[in-house]
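One chain of protein is taken out of this complex; the other chains stay put.
Up next is subunit A:
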């Protein structure tokens, strides 16, 4: 009798039917095919296929096992977060008259031990350097106690600085600056052993062969090895290509970890990718960068992917960019403030949005996003301190609030 199978089917067939339905849920989805079709080599395909099983981790049960390896460090990083400067601190600092006052105010905060031995007269670069040193110390303490996959995650956070350092040294060498002077300007988080050898390279192929093949940045270079000589334009393109590859790699890594980390980091990295797309577009308006080249610099994830990228690639001025971005609700509020097209306001608006999302990462427990969020918030704080110090040193205290982003 058709229709009454349900009464007796499961005696013999129920178990196997459930098994085959379980297998069916493992079939690749459209998202998986999209990822696979963007692979460059068969190794990438292999990596994607091995990731498809592990991403099906149960989201919500990290609490049971996260603390085995990550509990202590998560608590440490949350302790560090409580030491971030608040709005009251920034108000005090912005009322200082001289850099000595700033040093005195900062000695009451966690930066005290780092600044107290500095001789006067103080420079703004010294303040920034010492604050960065504190961040680097905290990072190194966390890195040496971390196990996999947290240690790889923490290392990924620094690759962006490595890319910036490489570009700094190459650009400086192009403009005939001294290598040691450039090395001092490099960000300490992005240092690696053979960084000084970068000054010797004449074109990108040499750059890769001599120095970068031994660094973690090596896999990001496959898209930009050409024999062209290094000039300013090519270096910027190289920087953006490397950063694009780094963001995509980081995104894939977070997806592979799965769970709350994947969820939270996807949001933060998607915003980063979108922000870079907008900045690339605005900075390349009026230059010789073709539309195709511009499209190649956009990352393949994020809210703007793929339709926003199509529209941004053909934008020729800021109003067109604004028209594109206002179609996306999260960015509408940012771009509606931009009525007279000043790019400084855009930078500050993006920083504010980023800080908002980073603070949200602390709302959940048992994931790695808090480490990334903390590093970024500290960097924002150092940017704030640099701005305030510069304003005070140049006696332009009225402009202090132009660029300071309050974190709390």
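Simple rule for what comes next: a residue touches a chain if its C-beta (ideal position, glycine included) is under 8 Å from a C-beta of that chain, and two chains touch if they have at least 3 such contacts; residues count from 1.
Note that contacts and distances are computed from a predicted model.
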Protein name, per the UniProt record, of whichever chain is missing from view ("Golgi apparatus membrane protein TVP23", "pyruvate dehydrogenase (acetyl-transferring)", "Myotubularin-related protein 9" or "V-ATPase proteolipid subunit C-like domain-containing protein"): "V-ATPase proteolipid subunit C-like domain-containing protein"
Of A:82, A:120 or A:398, the one touching the omitted chain in the full complex: A:82
Which of A:67, A:197, A:279 or A:320 contacts the chain that the document leaves out: A:67
Touching residues (missing chain, whole complex) on subunit A: 63-64, 67-68, 71-76, 78-80, 82-83, 365
